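Every protein chain except one is present and positioned as in the full complex.
Each chain carries a letter (A and B) given by its place in the written order, and its residues are counted from 1.
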Amino acid sequence: MSFETTSSQPPLLVASDVSKHFTLRRTIFGRPLTKVRAVDDISFSLQPGETLAIVGESGCGKSTLGRVLMRLIEPSAGAVTLDGVELTALSNRDMLAQRSKIQLVFQDPYASLNPRMTIGQTVGEPLMLHNVVPKAQRAERVKELLKMVGLRPEHASRYPHEFSGGQRQRVVIARALASEPKILVCDEAVSALDVSIQAQVLNLLKSLQKKLGLAYIFISHDLSVVKHIADRVAVMYLGKVVELGETRKIFSTPRHPYTRALLSAIPAAHLGHGRDTAAHALAGDLPSPIDPPSGCRLHTRCPHARPECKAVDMSLDVEADGHANACAFWKELPQTDDLLGKGRATDPRLAKLFAAFSNPLPEGEQAPC
Amino acid sequence: MAQPAIPYIPFSQLFESRVWRRFSKTKSAVFGLVVVLIVVFVAVFAPFLAPYDPAAQIWTAVRQPPSALYWLGTDESGRDIFSRLVFGARASLMAGVISVSIAIALGVPLGLAAGFVGGLVDGVISRFTDAMLATPFLILAIAFAAFLGPSLTNAMLAIGITATPLFIRLTRGQVLSLRSEEYVEAARSVGNPGWRVALRHVLPNILPQLLVQTTITIATAIIAEASMSFLGLGQQPPAPSWGSMLNSAQRFLSNAPWMALWPGMIIFLTVLSFNLLGDGLRDAFDPRSKT
Partner (left out) sequence: MLRLLGHRLLQLIPTIFILSLIIFSLQHLLPGDPALALAGENPDPETVAAIRARYGLDQPIFMQYLYWVGGVLTGDLGLSMRHNLPVTTLVLQKLPVTLQLAIMGIVLALVFGVVGGVIAAVRRNTSIDYAANVVSLAGISVPNFWLGIMLILLFSIQLRWLPASGYVPLSVDWRMNLATTVMPAFVLGTAIAGIIMRHTRSAMIQALESDYVRTARAKGLSPTVVVVKHAMRNALTPIITLGALEFGALLSGAVLTEQIFAIPGFGKLIVDAVFTRDYAVVQGVVLVTALFYITLNLLADIGYILANPRLRS
């Protein structure tokens, strides 16, 4: 199953029916006994320069999906095509060369830098591996990259433990940019940082996108961050995409009960409207992904569940504007008001974040974090 | 369990680092380091430190008790025990260092391969390690030496092969715990080929653990060499070694007990120092390991 976005440009990245199953237990003869369907039959495409956010609770498979897209984890089924090249069909050796086009920004800047390599070595490594610039120009290019992410060129000779979290994340971004990729997969790229620094890093990502024409796959559990950075949003639940559409549509007219529940749980919406969000709340805990519920996987927790939900399939129903969702009965659900749109931040944490967004620093003058 | 990231310490900053501060506060570890350094010094400068030729037999001075002339006495053929101990340090240290080098050279690459490649490669290497470790250390080393023939070189080879699984197991375990670290995944994601991830990103980060294991294994290797020389499977006479000195001393226990006293004391002190040093390094690198 595949569907086109509204744009007429050819997509940069296409995922078709991608699945990743982890085998937890085998019989003594090696036959798989228990599998986790971390990513189950997911399809979407990504346009050049676009930001697609993938949201969901932890354990929904969004991080696995990000890694499957760049073949850091081998998919069990399906195909990923990047810039016309089918990554999933490449040999390991050919894949190494393609890595330059899609890079990963990690969640924890304290863990994602090799403690025994200087910043210069870390940022320079992709230059060497992909032969981006001649050897003689590498040091100069490292300095440019550091400047580009708001660090000082002389930082190149230092070690990671001499930097703060925000600075380290800038190094991680510089390393990701070194191979001149077309796509950055940002896996919870700001969630380990302080709120004020989150905003700085997000602004940096935005300005880099404008300058370099990057496309982002922005994996996050934080919808308020997603709202400000994403063009489109894919909502995942237990390995499945349950809703996919333009950010504005997702936040203004969420279709799927799961999306509604996620949105209603955002403090700003809750406090801003004082509306009864209990109608959207989910019952119970996240089921184990080892043995997900049959039919619609949400039926065990959905406030609108009905007996038929145990048997329906979860294929996406696409509206004319490209807004797609996987609820078989979404047309019969009660209408929703704007769940978040007009919400004024009253949560101090979010207030700070929103304030940072409305007054972005002038380009190129990133305050060192 | 993930290893704590030990920040890289450039040599110029070694003595200001936290690792050094913790190490230098442990008296026993410093004692171990000092003794190890002395033994190394003695082994290197043996010809300048020994008052007599260690092989010179003086038949007029057989089994002399310690005196001003022969500080630690003489042995059954009138050789100066002090001089033989000084030269014996060479055999022991060499056995320790060379056999452990063999074990590292074989064990670390195999451990990296087992940890990184996984699957059948890991299965074969791990079962091989299990099989070797199932045989008591000295018995396996003796068996190897028996088939290789008695000499110091073969003893070192035998000890080295026997100690290899220790390094395979350590390296493999460290690789498995580091493999899920984000910076290792990052190394893969920027396009490093597997071998470069192993050598450039994982290996440097397990060096502290390897250093601790190396120190402690040198202690084991020195005891093993002394044991084998004692049995006659190591250093061959008349070349001096602490183990073979004890062997000949055994026959003169009642009339020349000093012949047995000193070599044993020196082996004990050296091995103890390597163990203290290894313990101190472990605690200095990872204070949480201290119980």
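Observations
Quick note on the criterion: a residue touches a chain if its C-beta (ideal position, glycine included) is under 8 Å from a C-beta of that chain, and two chains touch if they have at least 3 such contacts.
This is a predicted model, so every value here is computed, not measured.
The missing chain, though absent from the display, is touched by one residue of B:T153, B:S177 or B:N275; that residue is B:N275.
Touch with the chain that is not drawn comes from one residue among B:V40, B:L69, B:A105 or B:A146, which is B:A146.
Taking the complete complex into account, B:M132 is the one of B:A61, B:M132 or B:L203 that touches the chain left out.
The missing chain, though absent from the display, is touched by one residue of B:V19, B:L72 or B:L246; that residue is B:L246.
Mapped onto chain B, the footprint of the missing chain covers residues 28, 123-124, 127-128, 130-132, 134-140, 142-149, 219, 223, 226-227, 230-233, 246, 249-250, 253-254, 257, 260-261, 263-264, 267-268, 271-272, 275-276, 279, 291.
One rule holds for everything that comes next: only the chains that are shown with their structure count from here on.
Mean C-alpha position of chain A lies 50 Å from that of chain B. Residue ranges of chain A in contact with chain B, taken from their complex: 70, 72, 93, 96-97, 99-100, 103-104, 106-108, 111-117, 125-126, 129-130, 159-161, 172, 175-176, 178-179. Looking at the complex, you find that chain B touches chain A at residues 5-8, 181-183, 185-193, 201, 204-205.
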